[in-house]
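All protein chains but one are shown at their positions in the complex.
Right, chain A next:
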Amino acid sequence: MLGRTANSLFWMFRYLERAENTARLLEAALRMALTRDLVAAEAEWRSVIATLGLQQPYEAAHESYDGLTVWNFVLRGSSNSGNVRAMFGAVRSNARQARINISSDVWEAVNDNWMKLDKLLSRPVGQTAVGEVLGTIRRAGTQVHGAFDGSMLRDEGYHFARAGTFIERADSTTRILDMKYFLLLPSLSYVGSSLDTGQWEQVLRSVAGARVYSWLNAGQIEARGIVEFLVLDDRFPRSLAFCRSALRENLAALARMHGVDGQAITLMRDADTRISHLSVDQIFDQGLHEFLVDFLARNAAIGQAIAGDYRFHA
């Protein structure tokens, strides 16, 4: 496979994942804002922009934080070059680049959803439409993954796409966790007492884990349990442990197919020796924020190493 095509598959799925995660984040914030007073709601929308790392462009364009402005900025803002509409454009143009290495089912799922979303996002998204738009973005991800799973040859292209998915997903879960932890830091000094359970619930909702967590923990919402779930529980598909284990398999498969262990595998092993044995208590002892920042850097470095190992660029 061409290095450029591998790059396209990798980024096609990173952008698809990013669009889906962004939609989930907005959905969770939307629900949160509905149940809060105006001040809390504003803080909520501010944290969405902060989680996405968009403070600078947002504040350059807007004076205050309110739902309508935030979601329009995130979904389609012209001063936000990384808006969801552009993400979907990137999914599609990467899919076009890799057209001969994806199945027709995958292409049609991408193209269909792009046509739908590009139209939906060509106009401002109002209060009554936003739910439907966010749902459509989520379902687009589901449909493409479904077509991919059911129709793609399990060759190197499959593993490049998967690697992109899991690197992006781990990145997203980490950022959401880190941002909430930062906002809630003051309350954590009273562990178990004045914890804002609503906020933590929202973290779970942002990664589609609220119901399953609740079921596993008999409805007990507490920081330690949630961090353990999102970082260490390898049964939950958006947890860091799950993403790492999936990525490990993808890297191993790529190495097997190419007959060489690359830099990415070395970085992965290095991260394994430092992270995989940690308990949730040890993570809290060394500092959750420090842990997450370290994780983000390692995750990003593995992504770059894949690009180098498999000649994504000339």
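Couple of notes before you dig in:
Note that a residue touches a chain if its C-beta (ideal position, glycine included) is under 8 Å from a C-beta of that chain, and two chains touch if they have at least 3 such contacts; residues count from 1.
The definition used in the following text is that contacts and distances are computed from a predicted model.
Not every chain of the complex appears here, and the one that does not is recorded in UniProt as "Circularly permuted type 2 ATP-grasp protein", selected from "Glutathione-dependent formaldehyde dehydrogenase", "Oligopeptide transport system ATP-binding protein", "Circularly permuted type 2 ATP-grasp protein" or "Cytochrome C oxidase subunit IV family protein". For the chain left out of this panel, the touching residue among A:E17, A:E156, A:D171 or A:E228 is A:E156.
Within the whole complex, the absent chain has one touching residue among A:Y15, A:W45 or A:W107, and that is A:W107.
Although one chain is not drawn, the whole complex shows that of A:R31, A:R96 or A:R138 it is A:R96 that touches it.
Chain A residues in contact with the hidden partner, per the touch definition given at the top, are 1-4, 6, 93, 96-97, 99-100, 104, 107-108, 111-112, 115, 156, 258, 310-311, 314.
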